[in-house]
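Taken from a larger complex, these chains appear in their original positions, while the remainder are omitted.
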Amino acid sequence: MRDKITVALIGAGRIGLEHARNLASFPEIQVAVVCDPVIEAARRVSPLARAGGITDSAEEVFARNDIEAVVVCTPTSTHAEMIERAARSKKAVFCEKPVALDLQRTREALEVVKENGVPFQIGFQRRFDSGYAEAKRRIEAGALGRIDQFRAVGRDPGPPPKEYLAKSGGLFIDQAIHEFDLARFLAGEVAEVYSWGTVRFSEDAAALGDVDTATTLLRFQSGALGVIENSRRAVYGYDIVTEVFGMNGKIVIQAEPKTPLRHYSETGYQMDHFHFFMDRFGPAFRTELESFFRCVAEGTEPSPGVTDAIESLKIAVAATSSWKAGRPVKISELAV
Amino acid sequence: MRDKITVALIGAGRIGLEHARNLASFPEIQVAVVCDPVIEAARRVSPLARAGGITDSAEEVFARNDIEAVVVCTPTSTHAEMIERAARSKKAVFCEKPVALDLQRTREALEVVKENGVPFQIGFQRRFDSGYAEAKRRIEAGALGRIDQFRAVGRDPGPPPKEYLAKSGGLFIDQAIHEFDLARFLAGEVAEVYSWGTVRFSEDAAALGDVDTATTLLRFQSGALGVIENSRRAVYGYDIVTEVFGMNGKIVIQAEPKTPLRHYSETGYQMDHFHFFMDRFGPAFRTELESFFRCVAEGTEPSPGVTDAIESLKIAVAATSSWKAGRPVKISELAV
Amino acid sequence: MRDKITVALIGAGRIGLEHARNLASFPEIQVAVVCDPVIEAARRVSPLARAGGITDSAEEVFARNDIEAVVVCTPTSTHAEMIERAARSKKAVFCEKPVALDLQRTREALEVVKENGVPFQIGFQRRFDSGYAEAKRRIEAGALGRIDQFRAVGRDPGPPPKEYLAKSGGLFIDQAIHEFDLARFLAGEVAEVYSWGTVRFSEDAAALGDVDTATTLLRFQSGALGVIENSRRAVYGYDIVTEVFGMNGKIVIQAEPKTPLRHYSETGYQMDHFHFFMDRFGPAFRTELESFFRCVAEGTEPSPGVTDAIESLKIAVAATSSWKAGRPVKISELAV
């Protein structure tokens, strides 16, 4: 990396806090300011980032010329605006997913990014997990040959609060989008989806017209088939498994156990399981930022970027449509 | 079991040979005769069964009053007739799957079984595998609570010869039917299916209007969702994995490695994989026969029986229809 | 194999019963007679072997010229005599381990075997387990290069009854001898041993001057080091693990779980463990007999044979001496 990059952290909530720790660990990064409308949150997070100051004004951040990049961890509803303002003030942008819950708003914001030519990275952290990154390397090196089937399961330990759910865009856009991104990352572009969703346990999901359990078929442009299973609750933990099957073999990415310990007792032997996305993907959150800032320093294009943000959302939107309409939906059908 | 049960083995091919060995290992079973139209095949298999004699005439078998039960391992096209003739001669029938490739013929044959009141068991051997049997016990004991998702993968090491494929009824009826049976066995009755199939590598499948790769969504009567992935070829072996996910946890049935050996070398460590269904399910083939003969001896009803033969075929037929029509098919839509 | 080999099974106890089943499964084998001084035991086991008859007289067995081979499963104290009588009546001998509890008696009996030139195999069944056999093949093919370290653990689910213990020869001769045989099988001849033993839980062991827990260092003739851990009790089951470490890697033979099933629940995920040697090594018991009879049929020398019976006992005797004397004991020190 370059000598120093001066950065602002915008948003001092749960994810902001995690990014703060990681920012402090990069010697080339200087966090100039932590910004949150709740100044107390900024004050709490600031020492973790070893930040130079705090503010409750994003305006102030965008106005500072010494700040070269922003890390956006604000609520989803503000992402698009933050991205646009950062881009217009010529700052590199790392933003948590999603840009917005609909395609139109997403495109608008990313259009501004392109117009201003600033580096942009979207927070699909799984791509930086050692398992997924290594799978990508092997697949690109041809280890599997032609890919024929893809599978992912994504199960959260428990459903989010109703208030979160209400603004989430629904299971496909909020949760399954991570699996849709993995599908594109590892197996290529998706041509068509077909989704079944149902409510099995969440009264909140029912009340909101959302689902808590879903399965989505994918047809890739290559002709390969894929399937994604989601659930908003798994009592045993955070269940993320991905399998890519090709003519020369298959690769399975599955992190178990969490603790390197087997306990043998009268009933057999037991291992534990990851319970939170931060536990499972903690190192990936660090690596994605490291990659972003390397690109900023070297002037190369960060990845996953604008296209990845849009394409994964398109799959999620199509899946939502398919579930509602009860029929397969082609990605090409989506109004642009 | 009772003191002695006198049995005929009809069909001395690959599966017949396996059953012969197992029959010899039950002290209560006396194989009176091995029957095959190719008398040389019968002669070869007879010593493995410690059989009393051989014949090329099924007629002769059905005419013998001392023979109480038959194990049918003939080509699929003859199963229905063999079942009917055995039932009419009041013999208990164990028959390899499927009864027939279409529902009409299957129903006819099984009607004869019911009319004659003979014990009948269909050869879904996986139900007797230690993993699947234990999963069933735990699920019935309530270990998972309400079941919400089901998943199975079935991949063969390589596609069968074209001649076999031509008479197989297609991937859904020939191969996926094993997964459909597991779905019913572990997660309950299926209400609706939706299948995507494609040809990725098999010219034979293409020529025959069949597929070599497929994914099938299942909606269970309980409202749970399921998905089944199939491929006719996996270079690493015989890939059979099943997962049942419920409100209290999940159970995964997966047999790896084949050999209890880890080999550590400069590239990490390696295990092997099952390559053939006989390797993977060999003990289950013995256990299914043991269960059948116990039922015959005790006068109880064997399982999986008539209903299982019909219901699994219905799912397979519906899946085939769905794939061809490109739309979800309800089991209740099926004629008959 | 040849057309037919006529065999007598001598000893109709627990192991005899297991061998009976396996003998019935070999079409080339005809069990002429099951022999046990308790004629009821012979009667019970006879149908499992599909035997031609039963007897309580070993004399009668040895007198029969049509019997070509004997499988000896009598109590240990009678093994040596049975081997001698069988050898003198020119019958091939498969005998459960050990030949005798002391070297002198073992040598005498095996001398008679050699004098009479009959095929002889000792019942170290683990060598025929798929894991151990494959390890042997890889090691012989040079996969590990020079071997530097060897490790085995042998833990039984629970201690045998006091009456058995009293006649067992002690932990090293009764239990650890299986690990000593594996050491020779996989890593070569042993030059020196050093054993520590202790009583942790078994009052019977204490009363008999035996131990229930022990660790033995091995120095191989090659200079490699080895270690063997034994316990007479493991609440989680039958714990048999072996590791061979060499300049190019290591091989670990470990069979877990018993049932191919993972159960995920709130506390993580759980697998089961083997509980009995028959469960773990059941197939190996069949394969060792198959190998013995192939050798008999082909006129080749069975293995493990006379040398293996003697050399493993020498290690066990030396280990016992080392434990008692509190010093390393060289195998070459043993009086011959």
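The first chain written gets the first letter, and so on, giving A, B and C; residue counts start at 1 in each chain.
Please note the rule applied: a contact is a pair of C-beta atoms (placed from the backbone, for glycine too) under 8 Å apart; a residue touches a chain by one contact, two chains touch by 3 or more.
In this text, all values refer to a predicted model and were calculated from it rather than measured experimentally.
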| item | value |
| --- | --- |
| Homomeric complex, total chain copies (3 given) | 4 |
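One rule holds for everything that comes next: only the chains that are shown with their structure count from here on.
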| item | value |
| --- | --- |
| Identity of the chain that, by mean CA position, is farthest from chain C | A |
| Same-residue or different-residue interface between chain B and chain C, half as cut-off | same |
| Mean-CA-position distance for chain B and chain A (Å) | 43 |
| Chain centre separation in whole Å, for chain C relative to chain B (CA means) | 38 |
| Sites on chain C at which at least two other chains make contact | 256, 264-266 |
| Chain C-facing residues of chain B, complex | 21, 24-25, 27-28, 47-48, 50, 129-131, 134-135, 138, 143, 248-256, 258-266 |
| Parts of chain B lying in touch with chain A, wherever the complex brings them together | 146, 148-149, 151, 153, 155, 194, 196, 198, 200-201, 213-215, 217, 219, 223-227, 229, 231, 233-236, 239, 245, 247-250, 326-328 |
| Residues on chain A engaged by chain C in the complex (per definition of touch) | 234-237, 256-257, 264-273 |
